[in-house]
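This view holds just a subset of the chains, kept in their places.
Letters A and B name the chains as they come in the text, with residue numbers starting at 1 for each one.
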Amino acid sequence: MIRIDAVIRPERVNLVLDAMSEAGCTGFTYSNVSGRGTQEGVEVFTGRGSSTANRVSLPKVLITTVTEKSKQQKVIDSIISSAKTSESGDIGDGKIFISEITEVIRVRTGETGNKAI
Amino acid sequence: MDSGHTAWMLTASALVFFMTPGLAFFYGGLVRAKSLVNTIMLSFLTIGVVTIVWTLWGYSLAYGNGELIPNFIGDFSLLGLVGINTFASEGEAITPLYDVLFQMMFAIITPALITGAFVERFKFTTYLIFTVIWVTLVYAPVAHWVWGGGWIGADGAGALDFAGGTVIHINAGAAAIAAALLVGKRRNPGLQPNNVPYVLLGASILWFGWFGFNGGSALAADSYAINAMLVTQIAAATAATVWGLVGLCSTGKISGVGVATGAVAGLVAITPAAGAVNALGALAIGFGAGLICYFAVELLHKTKMDDALDVFAVHGVGGLWGCIATGIFAIESIAGVKGLVEGSASQVWIQIYTAGGTLIYSFVVSFIILFVLDKIPGLGLRVSESSENQGLDLAEHGEQATIDDGAN
């Protein structure tokens, strides 16, 4: 089993979750995070509306899903196509990290492995 | 006894009371989340402490029947408010207690204003002691100077200060610099305000309450009160708009915090003038307040002083502008004296030197008080480094502003 962590733009979450579902993911966990990548950050006011500074971290959403290895490519493709804001992609569209999971357990039934996903 | 005047002074007192919680949220929204409760509490407990001081000896020192030092401070004749009539005597429009109540609310908000200078690093218990001393040694005398028969007001130099430009704002602004200098800079001032809606809520409550502050300073429900409320609204609105537009021109965006600050700057500036100018004068004063305080904030950020929430730039500078502008835009038919626009420069000069006197007195005495408190073992002005890092909410109050924690 593998774990897919995708850091994406907040406004894309619903689209990405739907695309992932269609690609065969049955469960997700996500939360708000701050992220810093090659994206530039945003100009924010620091105090009384007179001086600004660059906030390098931007609001992002981290979606985590654990799935069978066989579905890996399909899920990744679904994320890429739904998270990209334009044909050519824009800086800040996000990043995907894949890692191995040794075991999954469903609390309710105690089932393990692919059955528990 | 006039029930209409009484009705208005009751209302105005309640409105001025409400300003201090408003200030608490205005300031609270500007700090970092980990010191939000502390910042609110600095204002909130000021209500508690100053009310007691005012009742026991503060009012007496400011408005006592005699003077311990002539033209300078009242006496102890009204300690505990004993000896003030509860009921209006024949011919009195209102029972004298209304003055105790209304002035008490002014005495409360003034030290609360100062706290903006030293948020996120000041020892809470030291602040409580500071407030007791400051109201006694700084606020009460200055109130006496202006409204209690001292050297600045009608019985003295004849300065115009309708609702407390000197007593409240210049006074607080000067003390704020003293405090900022002595407590030192924040270790890590953060990037952005933690809660912009709180800043706007606080500014709204301040604005709302300021109608009682300025309107109530007519001490009656009369044409002066209505004019005061109207010019208050105009000056605040103009300064808010100007601040937003200047920010738009120089940064391309309109900051909510900026507009709120502009409104407060306008309210500060119109405070001494609310009994002296008309609508067009208020427009001019608000315009000046927005512009001048905007650049004052920018300028003071370039100094090494960390007046964290720009108390001096907004209340000190705004108060100075207001005091001088009162001398400029005073209309004889309203103020009783001619301002510069009506051709008389003398009032401007009176306004300047009385404001300057207050500024110096407040700065010096506040500095001394804080300097001494800093040296007293067990007190001291500043929290430990680890408390500052942890945030003052947990360190000083054992609380966190918000908790939404599964484990809670």
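Here is the rule we use: a contact is a pair of C-beta atoms (placed from the backbone, for glycine too) under 8 Å apart; a residue touches a chain by one contact, two chains touch by 3 or more.
This structure is a prediction, so every number in the text was calculated from the model and none was measured.
S.K.: One of each shown, but what's the true copy count per label in the complex?
M.R.: Across the whole complex, the chain formula reads A x3, B x3.
One rule holds for everything that comes next: only the chains that are shown with their structure count from here on.
S.K.: Roughly how far is subunit A from subunit B, centre to centre by C-alpha average, rounded to an integer in Å?
M.R.: Centres of subunit A and subunit B (C-alpha means) sit 49 Å apart.
S.K.: Help me check something: in the complex, which residues belonging to subunit B touch subunit A?
M.R.: 30, 191-193, 243-244, 247, 250-251, 253-259, 261-262, 294, 297-298, 301, 310, 313-314
S.K.: For subunit A, which residues count as touching subunit B in their complex?
M.R.: These residues of subunit A touch subunit B: 43-53, 55.
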